[in-house]
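Next up is a structure, given as structure tokens.
With one protein chain removed, the remaining protein chains of the complex are shown where they sit.
Naming follows writing order (A, B and C), and every chain is counted from residue 1.
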Amino acid sequence: MIRVQRGNFDVGAEMAAMSGRNIGALSSFVGLVRGEDGDESVGAMTLEYYPGMTEKKLAEIEAEAHKRWALEDSLVIHRYGRLEPGEQIVLVVTASSHRQAAIESCAFLIDWLKTSAPFWKLEERKNGADWVKARESDDAAAEKWSVKK
Amino acid sequence: MIRVQRGNFDVGAEMAAMSGRNIGALSSFVGLVRGEDGDESVGAMTLEYYPGMTEKKLAEIEAEAHKRWALEDSLVIHRYGRLEPGEQIVLVVTASSHRQAAIESCAFLIDWLKTSAPFWKLEERKNGADWVKARESDDAAAEKWSVKK
Amino acid sequence: MKLLYFAWLKQKIGTGEEDIPLPDGVTNVGALVSWLKAQGPGYGEALEDLSVIRFAVNQEFVDLDHALAEGDEVAIFPPVTGG
Partner (left out) sequence: MKLLYFAWLKQKIGTGEEDIPLPDGVTNVGALVSWLKAQGPGYGEALEDLSVIRFAVNQEFVDLDHALAEGDEVAIFPPVTGG
């Protein structure tokens, strides 16, 4: 399931709601707004998205994960809008009978989300707000899975 | 932190309790008792452990994870005793500034726990209860991290 | 057609969304960009460096030579940065 939402999410409740006939392994990843980047302190960030296309692309990558791994269930929640340091941004949960499928598909989804999901980030720093540029190290993480961006 | 306990755990509460100066990534893994193994239905399992040595070995592998990755915090909870299908067995949570460290250390810890932690499993099946034998595919998963068993 | 702008493109152009008829002679995304650049200084500035701009038509990533039709939803944005 895919959700793009303004509000926060409850990780424990979402993991408990995963359903499947024979779940032996649940992997999750939560991304949070950091308060520091290297030595520099950073403030809130604002996430902009493309309503319609963002959900569509998220659903496509979730379907791809189900094609690659034997998953019982999966969930992606991504927030948008202004988020303060410490706030939750994104949640991925994958459920499978076996741990490798759960672990690998969770890593696959979060690598894609962190690099290729249609979001744009405005970071507030000491000298003002700046739109974050796409990073090459993140591209490399996505390429490891051979996913078309 | 390491806990070997009889009772259940609350994944959401444990993840929320992770503390760190600059957590940007939280990875978790929950292992549950499966109700089926291939085509065969399985019943409860009983986990036996070695009080003292089990905690010591878990603490050693947690320390090894902190040596290999820049982690802000980590948690391993492992239950013992008789557990029914659907019940939670084990929880790993890792917290880091960056997602690769959180994801990789979580996979490292769970691969080790599932193969090399001092636990013994008694599985209840149709024809009685049997002690589970160590599996070679699990050994391969641990070897990938080059950890001495 | 519907035009959508995101992130700093939206800020420079001054709007996130506009509806226009498909301009005469505009047959693909590249031609639309050339046409837009002449619509005002904000457009010119926003669309100056195409190496940092990506396009989607009807919610699929496309290149500059992608053909356009009346009724298309065209989105113009920086490379996505993920969440």
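Everything that follows uses one rule, which is that a contact is a pair of C-beta atoms (placed from the backbone, for glycine too) under 8 Å apart; a residue touches a chain by one contact, two chains touch by 3 or more.
Since we're looking at a predicted model, the values are computed, not measured.
Taking every chain of the complex into account, the omitted one touches B. Set against the missing chain, the residues B:11, B:25, B:47 or B:101 yield one that touches it, B:47. Although one chain is not drawn, the whole complex shows that of B:28, B:74, B:100 or B:116 it is B:116 that touches it. For chain B, the residues in touch with the chain missing from this view are 31, 47-48, 50, 52-53, 56, 78, 89-90, 112-122, 131-135, 138, 149.
The criterion applied here is as follows: only the chains that are shown with their structure count from here on.
Placing every chain at the mean of its C-alpha atoms, the farthest one from chain B is found to be C.
The distance from the centre of chain A to the centre of chain B, each centre being the mean of the chain's C-alpha atoms, comes to 23 Å.
Chain A and chain C have Cα centroids separated by 27 Å.
Chain A has residues 31, 114 in contact with two or more other chains. Across the assembly, chain C contributes no residue that touches 2 or more other chains.
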